[in-house]
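Accompanying notes for the structure given below.
What you see is the complex with one protein chain gone and the rest in place.
Here is subunit A:
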Amino acid sequence: MQKKDLGLAVLIIVVGAIVYLRNPLFLSPINLGNTANLIGLFGLFAIGQGFVIMTGGIDLSVGSVIALLGVLFVDMVGKLGVPWPVAVAVIIALGALMGLAHGLLITRFKMQPFVVTLCGLLIYRGVARGYTAEATAGFPFGASFPQLEWLTIGRSFGMPHSFIAMVLVAVVMWLVLHRSVFGRHLYAVGKNEEAARFSGIKTGFVITSAYVICSVLAAIAAIYFAMFTKSVQPSSHGNFYELYAIAAAVLGGFSLRGGEGSIVGVVLGAVLLQELQNLVNLLGIPSSLNFAVMGTVILLGVLADQQFAAYRARKRAAQALERLQFEEGHAHERA
């Protein structure tokens, strides 16, 4: 665990303690279960966003991907009678295709990630609304898919399966980012694409893969969200979710310039965001202030982090000067 992650964990605990002292319901099993479920849902796609941000890019389409794939999933399973494992496979494949399209447009056609995924945000949302003609997609009355429901909205020992799924994804992605060859290449490409290319790394492949990972995780999240809400309202489902993901990554120590960040960080970022959401609810703060609270915390967090980094840099320079003067003093003595 890096220092940054540790600081974030401490912040989460401190905020949690304060909320608990003001309202003991915070640690009630029901509240913890519900919050864990939300952390699982949002954490899933925030991890994906982390991979894209690692390349120095951004994926603004996540919320719309969740809406469109959610609509399609509910439609396939609920209306068209597609067996759910097939539907899951199709949704994940569609997610991979979307990510592939983003990645190729960015690496092959040299378009800016912001532009590509902004267009994705608009297109997928529009298609979702057009596909259902603005109607809400839902499961037919009385329909039931026990296994699918167990996997998505079930609980074991009070632990929501969405949360467990997120933890499993996080473990796998931790190995990918922090231990695999691909992960090292990702760090290299994010920090200095040119030097990475000159070292023989296939930078286009690395960047495209990051977008594929992001959209695939968004697709998995789309299934979990669809099962959680049971119905998908195409114009509002998943709105602004990309921003939650970006916020979680930034809180977790990712640099939007690329090359910096960790899986633990982005997961903790997602935890803190849901904790803040929970804080607003539990402390009776008008929920309209929700975004304002979140924005303030992110702003202060990143500001504090940067000030601290600048302070450390100054301290290092001062130490180097002292060393130099010390050595010169010795040189004079010898002379």
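Basically, a residue touches a chain if its C-beta (ideal position, glycine included) is under 8 Å from a C-beta of that chain, and two chains touch if they have at least 3 such contacts; residues count from 1.
The criterion applied here is as follows: contacts and distances are computed from a predicted model.
Engineer: For the chain omitted from this view, which of "NADH-quinone oxidoreductase subunit M", "Sugar ABC transporter ATP-binding protein", "C-type cytochrome biogenesis protein CcmF" or "Zinc protease" is its UniProt protein name?
Structural biologist: Checked against "NADH-quinone oxidoreductase subunit M", "Sugar ABC transporter ATP-binding protein", "C-type cytochrome biogenesis protein CcmF" or "Zinc protease": the hidden chain maps to "Sugar ABC transporter ATP-binding protein".
Engineer: Of the listed residues A:187, A:211 or A:244, which contacts the missing chain in the full complex?
Structural biologist: Answering carefully, the residue with contact to the hidden chain is A:187.
Engineer: Which of these, A:19, A:38, A:105 or A:201, touches the one chain of the complex that we don't see?
Structural biologist: Touches the omitted chain: A:201.
Engineer: Using the document's definition of touch, tell me which of A:78, A:120, A:160 or A:259 contacts the absent chain.
Structural biologist: Considering the complete complex, A:259 is the one touching the chain left out.
Engineer: Taking the entire complex into account, which one of A:14, A:27 or A:321 touches the absent chain?
Structural biologist: A:321
Engineer: Applying the definition given at the start, please give the residues of subunit A touching the unseen chain.
Structural biologist: 175, 179-185, 187-188, 191-192, 194-202, 259, 313, 316-317, 320-321, 324
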